[in-house]
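As you look at this complex, bear in mind that one protein chain is not there, while each of the others sits in place.
What follows is chain A.
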Amino acid sequence: MKSAVIVFPGSNCDRDLAVALEEVSGTRPIMVWHRETELPEGLDLIGVPGGFSYGDYLRSGAMAANSPVMRPVKDAADRGVAVLGICNGFQILTETGLLPGALMRNAGISFVCRDVPLTVENSQSVFTSRYEAGEAITIPVAHHDGNYTADEETLDRLEGEGRVAFRYAGPVNGSARDIAGIVNEGGNVLGMMPHPERMIEPAHGGNDGRKLFEGLLQAIG
């Protein structure tokens, strides 16, 4: 699996994501600085990592969404390359328009940093094929702006098309319909607030995130 992890000023989960990808796939991802205007050839997966790109100025992910590297990332996503956005990565993908909706300040105002129970809603995507539909898993979250918001029509469409990938098993941040992660229409772009890369081996306190990377490896080589 040839993968790349995009690095923005203020990314802080880029190395964790790289470690997880290498651990599961055996291949080290290429780290790509946000100023790049081209991506390496032949990528199977692009990771948009968590963190606080540009200090969350203006809105979380708004500045990063306009970084030069996001143009080729968008082009790759349109060609069907798998794109995984985690936490700030999810915020960036909504700001670029690759995913619908927006991530607002948590309803409880506080930063939420804890392990949360999730339900895998859709096990058909390239990201979730190793999970069972309805499977209960635990993955940590660490965010201030994870309150997923979209209009009712968009939410109904996401539900109807099976594009809600993960749902919080209980309230976490005020997200509409407890949505924790969604995929795009083509199914090749996933955005999620929880951090699967922080749950890939028992020493992390659990390995429920590992199957996401194993599934990706299986699906896209």
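Throughout what follows, a contact is a pair of C-beta atoms (placed from the backbone, for glycine too) under 8 Å apart; a residue touches a chain by one contact, two chains touch by 3 or more; residues count from 1.
Following the convention adopted for this analysis, contacts and distances are computed from a predicted model.
Novice: Among "Phosphoribosylformylglycinamidine synthase subunit PurS", "ABC superfamily ATP binding cassette transporter, ABC protein", "Redoxin domain-containing protein" or "FAD-dependent oxidoreductase", find the name that the UniProt record gives to the complex chain excluded from display.
Specialist: The UniProt record for the chain left out of view names it "Phosphoribosylformylglycinamidine synthase subunit PurS".
Novice: Among A:R15, A:R105 or A:R177, which one is in touch with the chain left out?
Specialist: Hidden-chain contact among the options goes to A:R105.
Novice: Which listed residue, A:S25, A:N147 or A:N184, touches the chain dropped from view?
Specialist: Candidates A:S25, A:N147 or A:N184; residue touching the omitted chain: A:N147.
Novice: Even though one chain is hidden, which residues of chain A still touch it in the full complex?
Specialist: Residues in contact with the chain left out: 58-59, 62, 66, 94-95, 100-102, 104-109, 147, 149-150, 174.
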